[in-house]
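Have a look at the structure below, then the notes.
Of the protein chains in this complex, all but one are displayed in their positions.
Going in written order, the chains are labelled A, B, C, D and E, and every chain counts its residues from 1.
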């Protein structure tokens, strides 16, 4: 078991994937922005998101997926085939819940792209609301599911809350 | 109380700060990557980080601070004056703890820059370790402290665990 | 009368503005996407824009304003103070009308930033609709108004149609 | 007939093309900068372009084609195979005429890349000349021709003026 | 014999490679930063690099390889398969020696990516040390080896000093 982006001397490298096969890869990641009730009320009226708050976050997340390789130093630049970012307000937990899915036919997995999309969507929600709430917390950024490639399917246990 | 990046019709905008004063702004944000004990052991030996894992995350975080305005759609592009990103392994919690501080003399605050630096440093730690651990979770991304500007100093309560 | 970005030998240069004063600069530019009636009907229902079509274009335009200096080789990189991008469907002309305003306190004007925001918003409308209409035309990209700086106020004649 | 970048709820998405075939794609787009006679005379002497004005626009257009996916939120990032941008002064119409062609073997068309190249070349001509002419207009940005892919060849009617 | 990025009229173009075959491409490039003995002593203690100086340069070089197509106007954007950047202090020559290797399965060679990685790693070493030494010189940036593609293997003569 070893960290693939570090060589035997401990030096960072972008690991060579030239010998790997092209297969359909998909990854889904989640994230959450916890906020004050009053903040959530400014985003949502009658259960419906208002204006561009969530649209801006969705678009920022999609664009960030494509920029992952410029943000994460050892990530490969991949031609992504599809990206979706979903957001919904969770009134009970008082949060915006975010889920990003990335799809690609390529030699490496796309979980970093999904995680980056989810993270940047969370940060954008934070930015849109920070004038009224400085206590928000971004949490629970993780991989929910990953398919394709030699390592096969990874599915996280006990993830059934999504209602988007 | 209103969301500053949304106009009265709900349309996103980059809010006009041309009338605001230049003051020294500083913001500190935190983040954390929870991981398996075995994963942490691969990063740390005898209490010391090995190789480029944490260096890569630190550098990625610093670079991301400068790129915040391209990731977060309504953020202003600011000439940052200084960025530091600190990481330390928390053996008890089994995590890498991250803290980013950004400094700037300008018309708007820099909390988004600090949050983005912390988030991208977390994502980079995830990327460096994902070959051995797919269950990591990024959490607790938040603003610890913010000074400067009309809204004055914001300090989060009960944040005293940092040991880096 | 001379082209400022070309030196006496005809070589491109980014002209030196270090001796110019910081003043409030503002520029407004427009653009238009002409389209088929059926295409416009897919964007607008009962006079109201549907879904993210115009939001995506607005956000793309705002982000492009900040990226102008990377697209237009001789443009200065400026810390922009505010950007708005407005879009409205013109049912009579069968078009989406776009207007972008950029504001900045700096040594050079911001008309290129406003023009770039308008252009990229037009291109994004095109992209969102191209699956159903390949005959769209982008036209009338121009500076409507420009204030600040030594050259003073520029206002285009006969521009009174905007209804957004 | 539907807008492919919007899902059934009206949310923007980067549409999944993972199931589409790789075929040779080519697209040609045009654009035009109308200007004052005196401005055109500064660019052209004895019928020949002077210095770097048109070269800068050509290079900016080529570079923009490669950056399309970062400007247009729902565009896929594609490895382009070839880009040409042609410009010629039209003395009769008093304009710079621009034509961009992009070629690629991939799963999606490249008309947005050609349109973006043409737009940014137009904007660059504007930038190079704006010190002497604020009344320029960019117009007639459109797809002239598109080949490859399931939708086959698209050719615009009545486009025969190009003399470059 | 002709310059491929220039057409018959002398205009720059991104040459069309759509008809070329996908083969494994690899290129190795070198570079060197000559510095003062005292500067080298600040980077190296007891023969071992100190802190993040060389790590920062290595990471910057790897990231720059992926950004080559945005820096070099006529370069194709390629999905790179692997990048390594090695640095070692040459105590005899009083320099940091740099070697970058890029690997890709694609239609064009990757020597520009390797050269860009080496150049940016050199520049980063310069940046990390410039506070104490303004007389450094970057030199000997060249292609050491190139394999794959129609032109076959290129190997530079008399290059045997590398000790990293």
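In this section, contacts are C-beta pairs under 8 Å (C-beta built on N, C-alpha and C of every residue); 3 or more make two chains touch, one makes a residue touch a chain.
Everything numeric here is computed off the predicted structure, so don't read it as measured data.
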> What shown chains does the left-out chain touch?
Replying inline: B, C, D, E
> Just one of E:77, E:124 or E:147 touches the chain that is missing; which is it?
Replying inline: E:124
>> Under the stated touch rule, tell me which residues of chain D contact the chain that is not displayed.
In response: 52, 55-56, 58-60, 63
>> Which parts of chain C face the unshown chain closely enough to count as touching?
In response: 7, 11-18, 69-70, 73-74, 76-79, 106-107
>> Residue by residue, what part of chain B touches the chain that was omitted?
In response: 24, 55, 58-59, 62-63, 65-67, 77, 79-86, 103-105
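To be clear about the criterion, only the chains that are shown with their structure count from here on.
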> In this assembly, which chains make contact with chain B and also with chain C?
Replying inline: A
> Which is the least count of steps on a path of touching chains running from chain A to chain D?
Replying inline: 1
> Which chain has its C-alpha centre farthest away from the C-alpha centre of chain D?
Replying inline: B
> How far is the middle of chain C from the middle of chain D, if each middle is the mean of its Cα atoms, in Å?
Replying inline: 16
> In whole angstrom, how far does the Cα centroid of chain B sit from the Cα centroid of chain D?
Replying inline: 38
> Which residues belonging to chain C are in contact with no fewer than two other chains?
Replying inline: 52, 55-56, 58-60, 63, 67
> Between which chains is there touch?
Replying inline: A-B, A-C, A-D, A-E, B-C, B-E, C-D, D-E
